[in-house]
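Only a single protein chain was left out; the remaining protein chains are all shown in position.
The letters A and B name the chains in turn, as written, and every chain counts its residues from 1.
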Amino acid sequence: MKKGVVFAAALGLSLAPLAVQAQPADILNVSYDIARELYAQLNPPFQAQWQKEGGQSVEVRQSHGGSSKQARSILEGLPADVVTFNQVTDVQALANRGLVRADWQQAFPNQASPYYSLPSFLVRKGNPKHIHNWDDLARADVRVVMPNPKTSGNARYTYLAAYAFALEKFGNDQEKAKDFVRKLLGNVPVFDTGGRGATTTFVERETGDVLVTFEAEVNGIRKEFGADKFESIVPPVSVLAEFPVAVVDKVVDKRDSRKVATAYLNYLWSPEAQDILARNYNRVRDAKVAEKYKAQFPEVRLYTVELFGGWSNIQKVHFAEGGILDQVFEKR
Amino acid sequence: MSAGVLTAKVPGRRGILPGFSLTMGLSVSYLGLIVLLPIAALLLKASGLSWHEFVVATTSPRALAAYEVTAVSALEAVAFNAVLGLLFSWVLARYDFPGRRLLDSVMDLPFAMPTAVAGVALTAAFAHNGVFGQFLEPLGIKIAHAQPGIAMAMAFTSLPFVVRTLQPVIEDLDLDGEEAARILGASELQVFLRVVLPVIAPALIAGVTLAFARCLGEFGAIIFIAGNRPFETEIAALLIYIRLEEYDYGAATAIATVVLAVAFLVMLATNALQAWQQRYLDKG
Partner (left out) sequence: MLAAMTVHHRSHRQGAGTARRVLIGLAVVAAAVVLGVPTGIVFAHAFGKGVEGWWKAVSAPEALHAIYLSLLTVAVVVPINAVYGLSVAWAVTKFRWQGKKWLVSLIEVPFSVSPIVAGVATLMVYGSSGLVGEWLMDHDIKVMFAVPGIILATLFVTSPFVAREVMPLMQLQGTDEEEAAQVLGAGGFRTFLRVTLPNVKWALFYGLILCAARSLGEFGAVSVVSGHIRGETNTLPLYIDLLYHDYDSSGAFAAASVLTLLALVTVVLKAVVEGRRDAAHDDEALS
């Protein structure tokens, strides 16, 4: 009985600020952890546009966190109207449970990925170890910093890029490719859980010769640590990393917010939004905007995940427990 | 419910003070609602696993290595904290000196600092270009991104347990025994070892046990300093995190259950030891 009183008191106290039920005049965008400033730039112009076109004001609420954690939260009831993630598998997890329609990748252009990036290199000034391509990372004298492929989508792309590179180099010989990736992972002294931790290790702890991370993160790194200490090396080949977006059908149907949610995601393909995205070092789909920022993005030949038979196959063969990653990711 | 059973079973023998049913009822309901219900729900989720799956998830070579790294580091951490905690709590409780209150204040910092902040700060101190690391690494002592870093992070985050468990007990110590021993010619060290330590030992053990349990579960501070290499510097909590990232609640819970069971058994053993000692003292 007493516990009931105490509990009710706790609930009552804490429910107070939430008493007003949210109206569809706002939408919740659940996003990945390094997109805070990006969406802080994208939301105001969208809000202005929505106001101008429909005469209604809309507020875009933002949630940022690790993409898988965010997806788990949505599965457990976080009422996201839209998701803007950096891993296809995390949207797929929502689709598998019926929160997002099964053909979500067809709901928007470009497989529902308004911008993309690729695993790229950051080296110390002057590139003292002469690192230019993936095979340099497997050299015995090079220390590589990258996050843990088990906990970071960023690192999974790095793993795939290295694997794809090796397959090509060794004429599709799986064993040699495995061996190559084993050597590369053996050169990693620290596996931080995320891209940000790896950056700190490389920049502030002065550990390693090369940081492998999304090209788009170079922006943040320069902003935070200055542009003069490092050089960005874009390898001649890499993997296309998608940043998928989707409307969360179950939530928008309940909240009656489908219209604004869809408009919000469509806005990401508008020239205005594409320009903001490109300014933040994301590669964009709009041809004109891409042309404008050409100098910023060197030519790269990009593999896609289709090379590996799509994400579900990649999960099964490479990243699942006991998969190829576990086999090569072993004791030094 | 259990309170009622106990009341019926041993009437009168518990003592003359009132409030047993009230406090017991309140405690058990609250504990049940806030702590045991979620844990039961979690275990329910894990029970979806077959016995075979449970064994596979919890006894893979990688998991075994992670338990070992975690347990060894936790033992190192609490050994360090037993000494340091005793020193701090003794000095704080016994001596008056300028700055005592400041020293008292900073004892709780490890709890208030979010574990991730503590992890980043410790890594900064012990990395090869850090305040300590620049002197230690030339001597061949590698702490950041190696196993000792894990122990260091554990020691940092669990220190207040030892200090704050010992401190009130030392403050409350009866000085007569010590005075008597001194009058009889015992040295300060003898007084401490023979008179003080036996009295504060239960509190010391209690504090160390709590610290140990906390170390087993610590995650945020460690992942920054550990290196996180499988088989070398990967802790059990990281493995749980990895399984969660893979949407594998079953395996995550299975590993968490193993860690929890170990911690629970250690605490149960300590509490049993203390109960036994209490009875022994009561009889004597």
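Heads up, the rule we're going with is that a residue touches a chain if its C-beta (ideal position, glycine included) is under 8 Å from a C-beta of that chain, and two chains touch if they have at least 3 such contacts.
In this text the structure is predicted, and so the values were computed from the model without any measurement.
Q: Which listed residue, B:V56, B:A71, B:A116 or B:L136, touches the chain dropped from view?
A: Residue touching the chain left out of view: B:A116.
Q: Quickly run down the residues of subunit B that touch the omitted chain.
A: For subunit B, the residues touching the absent chain are 6, 9-10, 13-20, 22-24, 26-28, 30-31, 34-39, 41-42, 44-45, 84, 87-88, 90-97, 99, 101, 103-118, 120-122, 124-125, 131-132, 155-156, 159-160, 164-165, 167-169, 171-173, 175, 188, 202-203, 206, 210, 213-214, 216-220, 237, 240-241, 244, 249, 252-253, 256, 259-260, 263-264, 267-268, 271-272, 274-275, 278.
Q: Could you pull out which residues of subunit A are in touch with the chain that's been left out?
A: So the residues of subunit A touching the missing chain come out as 6, 10-11, 13-15, 17-18, 21, 28, 33-37, 61-65, 69-70, 73, 75-79, 194, 196, 199-200, 217, 220-221, 223-224.
Going forward, only the chains that are shown with their structure count from here on.
Q: Could you tell me the distance, in whole angstrom, between the mean C-alpha positions of subunit A and subunit B?
A: Distance between chain centres, rounded to whole Å: 37 Å.
Q: Write out the stretch or stretches of subunit A touching subunit B in their complex.
A: 2-3, 6-7, 66, 68-69, 72, 93, 148, 150-151, 188-193, 197, 200-201, 204-207, 319-321, 326, 329-332
Q: Name, in rising order, each residue of subunit B that touches subunit A in their complex.
A: Result: residues 25-26, 29-30, 33, 60, 62, 120, 123-124, 127-130, 144-145, 223-224, 227-232, 238, 241-242, 244-248, 251 of subunit B touch subunit A.
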